[in-house]
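Removed: one protein chain of the complex. Kept in place: all other protein chains.
First chain written, first letter: the chains are A, B and C, and each begins at residue 1.
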């Protein structure tokens, strides 16, 4: 898959880059946290910890995670009365911002599709301010996230 | 973060959706496989298994994974002479296709940034064929991936 | 590896089972959380979330997790100024109890071995109260964990 000549860098707008970045965040969340033991008592603090972790990543302005342990099916008994995080439990919304551009995307289990669906639900901005490539510039200024809660 | 009124679905082109999907794939790979025991002997078959897994996902036409165990730093001795997969070892390229649109993106550790950088390296196509939202339609036709090797 | 005749269940003491269970907890922690974005600001709450999750598992009386982000090597700049959880950062102690038996084990990165070492550091109890097999009985009584902090 490596071309003989170096690829010309694609002309990505900030809007383009944010769409790519939004996918990175949701794909990463899905594959990082499955399998963590969870109960109705710990679901809230686990969701907050995921929000704090995602909030460290570039371009993230807001992130909201909800975990629904009861969607994991019937509980075991006694010492087995807890669950492991499965896709059905996860509900995530991320908002990414770069300049005047905003992308909002979410992850939600769709029972009708039997699938954890990731979707872009909002795109705003002119897309101006072209960059040579996504994430290729390490900006010295600090990102200032305003976390979702 | 849930707006009072349902969001109007954004007008995403196929090109837009592929950018989002490319991020999903790379973000997922990064967060799924870190920590797997690996050595120079097993790196190739692990890379093939990751390619086969990613190849199942929507829109993926090609995926190439290389694992460089020697980038994991000095080895332990005797029974500790193997490593766990760390970001420095991973080199991934994915090519996604939807109709006449193509997006190629890669994941590569950048020692100068001390960071596993994900980048869109190629975008092709008119972006025509607008869809109401990414991944929202379960197409009955089968995806026919031609795997990278 | 499946024998032709069913195996006679081994005679495991409660002490034996706790040693097995202690390994399950530490092995699981190591392989679940690597790759999570972390900084000095979020390390504490992530450690608490891991403790809460592990505390749900059978036989766990106490669990203490410390995350040392600064052990992840030099930071990137700007938007890359955070780290992903790597083995070097993790320091975990678990205490498991079953009846009068106690096992304490920990996970600690050993720079001299270049290896995340898991060790049993304390074993107490007679080992009496033989069980036919580890974890094979779903006890109706509730485990009452007293969490580490």
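What we mean here is this: contacts are C-beta pairs under 8 Å (C-beta built on N, C-alpha and C of every residue); 3 or more make two chains touch, one makes a residue touch a chain.
Keep in mind that this is a model prediction, so the values were computed, not measured.
By the touch rule given at the top, the unshown chain touches A, B, C in the complete complex.
Touch with the chain that is not drawn comes from one residue among B:10, B:35, B:72 or B:116, which is B:35. Residues of chain B that touch the chain left out of view are 32, 35-39, 42, 45-46, 48-49, 52-59, 76-80, 82, 135, 138-143. In the full complex, chain C makes contact with the omitted chain through residues 1-2, 7, 9-12, 16-17, 19-32, 62, 64, 93, 95, 104-105, 113, 115, 117-123, 133-136, 138, 148.
Not every partner is drawn; the one left out touches chain A at residues 30-31, 34-35, 73-77, 80, 84, 86-87, 113-116.
We adopt the following convention: only the chains that are shown with their structure count from here on.
Centre to centre, using the average C-alpha position, chain A and chain B are separated by 15 Å. Annotation: 31 Å between the Cα-based centres of chain B and chain C. Chain centres here are Cα means. That of chain A falls 27 Å from that of chain C. Listed for chain B are residues 30-31, 113, 115, each touching two or more other chains.
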